[in-house]
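The excerpt is restricted to a subset of chains, each kept in its original location.
Letters A and B name the chains as they come in the text, with residue numbers starting at 1 for each one.
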Amino acid sequence: MVDSRFYTAAGPFSVAELAELSGATLGAGAAAEKLLIDVAPLQTAGPEHLSFLDNRLYLEAFVNSGAGACIVHPDLAARAPGGMAVLLSEGPYKAYALAASAFYPPAKPEPGIAKSAVVAAGVVLGDGCRVEPGAVIGEGVEVGARCWIGANAVIGAGVVLGDDTIVGACASLASCIVGNRVHIYPGARIGQEGFGFAPDPAGHARVPQVGRVIIHDDVEIGANTTIDRGAGPDTVIGRGCRIDNLVQIGHNVELGRGCIIVGQAGISGSTKLGDFVAVGGQGGIAGHLDLGAGARVAGQSGVMRDVAPGATVGGYPAVPIRDWHRQTIAIAKLLKRKTG
Amino acid sequence: MVDSRFYTAAGPFSVAELAELSGATLGAGAAAEKLLIDVAPLQTAGPEHLSFLDNRLYLEAFVNSGAGACIVHPDLAARAPGGMAVLLSEGPYKAYALAASAFYPPAKPEPGIAKSAVVAAGVVLGDGCRVEPGAVIGEGVEVGARCWIGANAVIGAGVVLGDDTIVGACASLASCIVGNRVHIYPGARIGQEGFGFAPDPAGHARVPQVGRVIIHDDVEIGANTTIDRGAGPDTVIGRGCRIDNLVQIGHNVELGRGCIIVGQAGISGSTKLGDFVAVGGQGGIAGHLDLGAGARVAGQSGVMRDVAPGATVGGYPAVPIRDWHRQTIAIAKLLKRKTG
């Protein structure tokens, strides 16, 4: 199914192996030894493919699927067509993620430093690093083992990278300390000076930005996303955060563990997000706010006040999500009354 | 008028030639043989310039213009000042576009591969390609004729480019198949992994992204725009689409032919746009939606439901545009009543 110019599936794996890899349990009568060669969507999967059902919208596709095996919630397993091996999981998407990662494990960098890369004197790279053509690594940089520095990326002086970290093509890093297994996508800008100045009609006055960006382990930072360094304190991205493309993160922002920031969202300076906060696409959060652990912000919302832990907000200005939905309905009704 | 450091006008062209090139017809008494050397706005044009009137806002400027010739709708031609040659067109802006392109045709790349470019062994470039300094072209890449790869651009392994395609400075491409006459602007990011993972407090689980980006002929993709590759299916950009700067397009999105996506708009994963859909600046569209052919989305709107073919929507959440305007008026009235 995949384009061999870009991808090659590992495997094959038996149904039993995939059940184990994905933490699923084999359904009754599943052909445990059947070999599967790839993953595929329900609609196009054949007998040699593994598929999954996570959303009831696709139930009919499941019932009619030709997939050789399928990961599914136990409640729906009885609807499986004859001949399909079912792998039972309470979290089918997570289980699918694990199985698919067996077929397509993260690419490993082929070690080597391209001739046209420029590595400053005295820089020590860990074992197994790959530095692609045109990449520039500045003075005093420390790079861990098995890092992958993409073509034309720029690692500024003094930056520290942990092990197994990937810096995409044309990305640039400065004034930052980056953990292990971090993935920075192409064109991301990390650690430039924040938007700090004292406004003045006679000429806005520069405020030096002398903090850093601290990126903990297992973070992903999307393409062309920008993360400014702190003004004095640091900007901090907690372990396991997933940041999408074109996101803006201002100086002194702190993200807890596992936050999810969807594309084009923006977080203004000095705002703090607790663990596992989620911000929808194009959402905006004003500066100097606190969003408690597990808070959720709807896409395109504008958050102008603190958000309590676990609360979900939406709208502009953002209010509790239920109030926002009711506002929307009330405005629609108002319109009907006025024009009815 | 233009800065000769950057541009040189072709020509001169006679009024008759420009009428033919632009599909306009000569007005009564127009001096068909008069030579024009450039285009210029109504306000600053002289006798040697071609101008155009497309928007009635500028009617007064037209009446007082010193332009030697002007493209104008037949209904307004009688208002032309004496001495101005009129070129009649039902679509003056389109006609102007064609005439102006005669003076300023697309730049042709001067062929050659810069010494500092890095082209992987075995890559075959079509005739007449230009590869600028610092560009990096990976293994297995196929490049058509007369392509122009900008300085420090990165073309990842296996990528295919058609003929006459331009990749701007510092752009990066991966896992994509690109057609003919495509123009990718500086800093665009094409084909990186989409934002796909199974959320989990124990650590969000990676979902491999093994689709591609398919870009059909005659597409333009703006500066620093990001287009993620598909998760399994492909992300598809239809023929002739125009995508502005800083746009985000998620994995598995499909755009029909001729769509217009204005700056900073975002289209979430798996959403499908029919032919000639237009999305205004900063508009946001949720995932898994269908927008029918010819649908239009107002700037900054937040689309959370399917949009019917030909419908225009606006607001947050987006509703039919007429309802949105009425909402705006109703809210203003509500305010007056409460405070009046």
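Here, a residue touches a chain if its C-beta (ideal position, glycine included) is under 8 Å from a C-beta of that chain, and two chains touch if they have at least 3 such contacts.
Predicted model only: the values in this text are computed from it and were never measured.
Counting all identical protein chains, and not just the 2 shown, how many does the complete complex contain?
Number of sequence copies in the full complex, not just those placed: 3.
In the analysis below, only the chains that are shown with their structure count from here on.
Rounded to the nearest whole Å, what is the centre-to-centre distance of chain A and chain B, using the mean of the C-alpha atoms as each centre?
29
Can you tell me which positions in chain B touch chain A when the two form their complex?
That would be residues 116, 118, 134, 136, 138, 140, 152, 154, 156-158, 160, 170-172, 174-175, 187, 189, 192-193, 195, 197-201, 203-208, 210-212, 224, 226, 228, 232-233, 246, 248, 250, 264, 266, 268, 282, 284, 286, 302, 316-317, 319, 323, 326-327, 330-331, 333-334 of chain B.
Enumerate the contact residues on chain A facing chain B in the complex.
1-3, 5-7, 39-41, 91, 93-94, 96-98, 100-101, 103-104, 106, 114, 116, 132-134, 150-152, 168-170, 185-187, 218, 222-224, 240, 242, 244-246, 258, 260, 262-264, 276, 281-282, 299-300, 316, 328, 331-332, 334-335, 338-339
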